[in-house]
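Of the protein chains in this complex, all but one are displayed in their positions.
Chain nomenclature is as follows: A and B, assigned in order of appearance, with residue numbering initiated at 1 for each chain independently.
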Amino acid sequence: MRADLVAGSVLLLVAALFWVQRDYRPGGMAGTFPDVVLITLVVSGVWIILRGIVSGDRTHRPREVNLRILAAAGALLVGWALGMGLIGFTISSVVAFVAMATLIRRARPRPKTLAVDTLVAVAVVVVCFVIFTRVLLVPLPVSTLIGM
Amino acid sequence: MLLLCLAGTVAGMAVGATPGLSATVGLALLLPITFTLDPTTGLVLMGAFYMGAIYGGAFTAILVNAPGTPSSIATTFDGFPMTQQGRSEVAIIGITVASVVGGLVGVLGLATLAPLLANVVLAFGPQEYFWMGVFGLTMIAGIADSLVKGLAAGALGLLISTVGISPVGGEVRFTFGVTDLQGGVPLIVALIGLFTIPTIIDLMVAPEARSAAMAKEAEQRRRGGVLGSTLRTVLSRPVNLLRSSVIGTFVGILPGAGGNVANLVAYNEAKRTSPRRRNFGKGELDGVVAPEAANNAVVGGGLVPLLTLGIPGAPPDAVIYGVLLLHGLRPGNELFTEQGVLTFTFILALAVAALLMAPVGLVAGRGLQRVVVRAPTQYLAPAIAVLTILGSYAVRNNPLDVVLMVLLGIAGYGLRKVGLPPPAIVLGVVLGPIIETGLGQGLLSASDRALPWTSFFTRPLSLLIIALVVLGVLWPLLNRRKDARVRDQAHEEVAP
Partner (left out) sequence: MLSRRFRGGAALSAAALALTGCATQTDTGSAGAQEYPTKQVQYVIPFDPGGESDVTARLQQQALEKALGESVVVSNRPGGGGAVGWSALANSTAPDGYTVMGANLPHILLQPMARDDAGYQTEEIKWVYIFESTPNAFLVAKDSPYDTLQEFVKAAKKEKMSVGGSSSFSANHMGTLALNREAGIDLTYVPFSGTATASPALLGGQVDALMSYNTEALELQDQGAKVLAVASPERLPELPDVPTFREAGFDVVEGAWRGAAVPPDTPQPIIDELAAAFEQVNKNPQVRQRMQKLGFHIEDMGPAEAAEFTQRRQVDARRLLQQFGLMDK
């Protein structure tokens, strides 16, 4: 039931977000299709919420994931994505790579493992960087300080 | 020549396996090289590259849930579960057979039926594309456990596809004040976001889940004989292989659709007709064979309109078209008569490339599989992340796409938890433009009628596809009922 309520609410929220962005030229066709989709979204959202209330399945499933790790994982990924545009691909990726490896180990980082992780990270990232920029000619964002 | 084919196939596989680098991008990079080659050599290289790229896209789809190209979307549905069960080697062997057969069927269609098949292109108007898109939506019934949630997820995908410029009318919509969203959300960005990011999060949240699969895989390797048994299994179900290949060839012919649609349709048809359909989505070998046979068949099919009518059937074909023109070759019937030798060399090269995929895939593909399966989780997860970040960036060389990809991925993780299936969202993203374009163009081109929408119900081919839509809606419902009955009977038999 909780899942249904959450799912339905998310759908309605998304529909509302897009609804306020509606701004079509009168007489054009740009709005026909998205409007139909938005209506579908609202109807199915309401349906799912109602179904959740009616079926009333109140079983409390044990929470199977550690929320703190989940939050850390999300923050790490978002930071990585933003960091790539801000400080370049190589630096952001090495940092995030090591952070992710540490997170997965679930143990207090010792200098030795940290050093190994950094080495692996630098190797993977530099190889990828060289392949993408030199062979595939993809202009990756670079940091001005180290030039890659 | 054989060596050139081999080089093209291998290079294509490498590019195809990288998410974000499509076959088109790779071919464009090859373009300057072909300037210096004679037409035959250039075309052979490109044909082999194209074939290899489509095949390569499946590796990452199976191993890390990151489809290398949009042609391998459905490959993840069963391919990645197989990896999670420690059966990735079986999957890799399965797709190799499928890709070879699919590739050959497509090429055969091209070589023998091209002028005939070209008529299909012309019979397909906006109305037909619209209905084909709607038909695609009926797959939701097969993907989702709950019909209404599947529908809602599909609608979410359709909505994502409307961001940016409207295909008919050229209006900019739903940019939320971000100028770069004029360009919309690219399919591959949505794809790796919704599929791969949740996989990475899973690895971070529960790294220990992988060890069972790793152990099983190792155990299987010790026992050996995987190659033989998988080959036997796949080849013992020729109907699936052939059906999927034919679907791929036909969808490939249509310029408004391509590998991204073909692999989904083939998957759906395989699932619908399979006696093991309840296994689909849980690591069924047929579920990876079908899309991979179809997408390699698209290669041959897509070249049909190009070589006969000068119309590229899929984006990669546009690059090949350019090469033909640069060498003074104008597609059309003369390409099959006066330039017949060149044309058939090209077609032959495609067939050779398809055959070469078998040894290359079984060696390089399984090598890659071994590396990935054995990689420690703390390095595998960030390495996949590097790949997704590079891939989403490389689609348009735009850092915004990386952010979009991650945000969609986190959203996808959450939506999956509440029962809104990410595959249905992706389905919406793929089909949205096809449906909307068909709808708009159909209404406009029939504007001489008093009621333009009636044109959607009067064309014979449209009616045929509508029938398929109805079938597509009813069949899964019938299947559900049948499955339920089988389950009940099983219960009764078990009961004392």
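We take it that contacts are C-beta pairs under 8 Å (C-beta built on N, C-alpha and C of every residue); 3 or more make two chains touch, one makes a residue touch a chain.
Everything numeric here is computed off the predicted structure, so don't read it as measured data.
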item	value
Omitted-chain contact residue, chosen from A:I48, A:L77 or A:A99	A:A99
Missing-partner contacts on subunit B, residue numbers	24-25, 27-29, 31-32, 35, 121-126, 164-172, 175, 177, 179-180, 182-184, 255-256, 305, 309-313, 315-316, 318-319, 322, 325-328, 330-332, 396-398, 437, 440-441, 444-445, 447-448
Where the unshown chain meets subunit A, residue by residue	23, 25, 27, 68-69, 72, 75-76, 79, 83, 85-88, 91-92, 95-96, 98-99, 102-103, 106, 108-109, 137-139, 141-146
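Keep in mind that, in the parts below, only the chains that are shown with their structure count from here on.
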item	value
Touch list for subunit A against partner subunit B, complex	3-4, 6-7, 10-11, 14, 17-18, 21-25, 28-34, 37-38, 40-41, 44-45, 47-48, 51, 65-66, 69-70, 72-74, 76-78, 80-82, 84-85, 89, 93, 96-97, 100-106, 117, 120-121, 124-125, 128, 132, 136-141
Residues of subunit B defined as touching subunit A within the complex	15, 21, 25, 29, 148-149, 151-152, 155-156, 158-159, 162, 166, 168-169, 171, 173-176, 197, 200-201, 203-207, 377-379, 381-383, 385-387, 389-390, 393-394, 397, 399-400, 402-403, 405-407, 409-410, 414-415, 417-420, 432, 435-436, 439-440, 443-444
